[in-house]
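Before I ask anything, let me first share the structure, which is written out below as structure tokens.
Left out: one protein chain. Kept in place: all the others.
Let's turn to chain A:
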Amino acid sequence: MDTTGAGALIRALEDVGCEVIFGMPGGAILPAYDPLLDSVKIRHVLVRHEQGAGHAAQGYAQATGRVGVCMATSGPGATNLVTPLADAYMDSVPIVAVTGQVARSVIGTDAFQEADIRSITLPITKHSFQVTDPADIPAVIAEAFAIAASGRPGPVLVDLPKDVQSAPATYVPAPPATRGRPAVSPVQVRKAAQLIATSHRPVFYVGGGVIRSGAAQALFRLATRTGIPVVTTLMARGAFPDSHPQHLGMPGMHGTVPAVAALQRADLLIALGTRFDDRVTGSLPHFAPSAAVVHADIDPAEISKNRRADVPIVGDCQDVIAALNAVVSRTPDLTSWWDYLNGLRSTYPIGYDWPADGALAPQYVIERLSTLAGPEAIYTSGVGQHQMWAAQYVKYERPASFINSGGLGTMGFAVPAAMGAQVGAPDRTVWAIDGDGCFQMTNQELATCAIEGIPIKVAIINNGNLGMVRQWQTLFYGGRYSNTRLNTHNRVPDFVKLADALGCAGLRCSEKSEVDGVITEAMAVRDRPVVVDFVVGQDAQVWPMVAAGTGNDEIMAARGIRPLFDEEAE
């Protein structure tokens, strides 16, 4: 016996290539923290809240394409990981959470800091383990990493009772765990190619799976060879360059008019790594009514879940797109289809009005940020209006440059995700585009960033309100603003002072003429994190919009303007 269960854990993590753990120690995980102190391969980032550790692991995973790791003690430490686990489950992010657990002898006795975290997280983890024999640790860690990263990626929990960590053990490296990749059916691929060849109004409906599988380059080839229009969902922004003329933007509730129209009027959807989420489809019976559907996904459970697929293809997007590239030859004549879509593109470009009261337009801030920070930066966001503007007004040119919480919609995601992304991509500029509400949920990780030398940049889109909720109150509750005012315009808190208190540079901007200067100033700060409080108008709204529960044909380019609906009436 040359080590302990804890020692075996750290060596096993080193052997699977873990280079950073985001976590916080406590009683039941203390044994693991002891050998961690001596590891030269693994950096530990001490967070201020375990939720931050989980989101940081997600940000790291998405920025690097590797498995992110977070660690927490039993009980409250573990329960604080619940939100990031649920988030990673919804957005298929590969993370491994290692939690301490009370000793085996007292499990089930309501021992101090006991929580049955495996049961709590059953519906939100891809898989979980509780290790009962220290000899199993290397194999469990290898398997946990393989499960997290393979197939449809997702979160895996490894729960380690304290006595298992302390027990003497011999470290025997586990053989690398590998999990197969489904073979793509050539028959299905040929059927898809046939549909493509005979379609008149095809569209590539691209989802986050294309980014997870690293298939953006293959997609670029397929799209440019065929000339077919492309739309990228919230999770797929950057999977196809925004600057490319075939790109129509984001579909869905706050999508562009041409992207939504492309889906609605299509005769063929080629859906790649996407799950027909309700935020994209709107009312399902009204979604893409005349389209045949080719649906490729690694997860067979997603195919035909919300919309029946005419040609289902189970497989990794990289394999599927490569197979399509090999067989697609004839491409349809798309002239009249493009005429129609280009017409919409020029009539209904994404745009905004300046607030009548002279306040700063939030969309302008994000547009300038995109221009000045550029496509090589990584952008993260919270959840709300600022998230939608970040999806609409930042120009994404490469995969994994936009990291946000799509499926779960977790406020507070931006700052810790940016921290994780910055650790994974130290040479990139990382901007968290955050809301004044979201920021107040997780800004304590800025202390982590300041102390650990993780120089993220935060743009708070401070509209004084829980803006997205307020927008719904404006539109659907007669302007009765129940509990959406944050008072952040009255400087409670004062974000500049807060930034200073957290060891960051704090800047403020409320005038159009100052925006570029402030961004440039923030870009010049390299020795610590920066927070910019962009004080913007409270009444700006996110447009276009498909009201929840309605059909996509009712998309409003702006309030009361329904281009597709009116087109139908003509």
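The definition used in the following text is that a contact is a pair of C-beta atoms (placed from the backbone, for glycine too) under 8 Å apart; a residue touches a chain by one contact, two chains touch by 3 or more; residues count from 1.
Throughout what follows, contacts and distances are computed from a predicted model.
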item: Chain excluded from display, named as in UniProt, from "Sulfite reductase (NADPH) hemoprotein beta-component", "Branched-chain amino acid transport system ATP-binding protein", "ABC transporter permease subunit" or "acetolactate synthase"; value: "acetolactate synthase"
item: Hidden partner chain, touching residue among A:Arg152, A:Arg237 or A:His254; value: A:Arg152
item: Among A:Met1, A:Val40 or A:Ala301, residue touching the chain not depicted; value: A:Ala301
item: Contacting the left-out chain in the complete assembly, out of A:Thr4, A:Thr83 or A:Ser128; value: A:Ser128
item: Residues in chain A touching the chain absent from view; value: 118-119, 122-123, 126-128, 130, 132, 147, 151-152, 299-301, 303-305
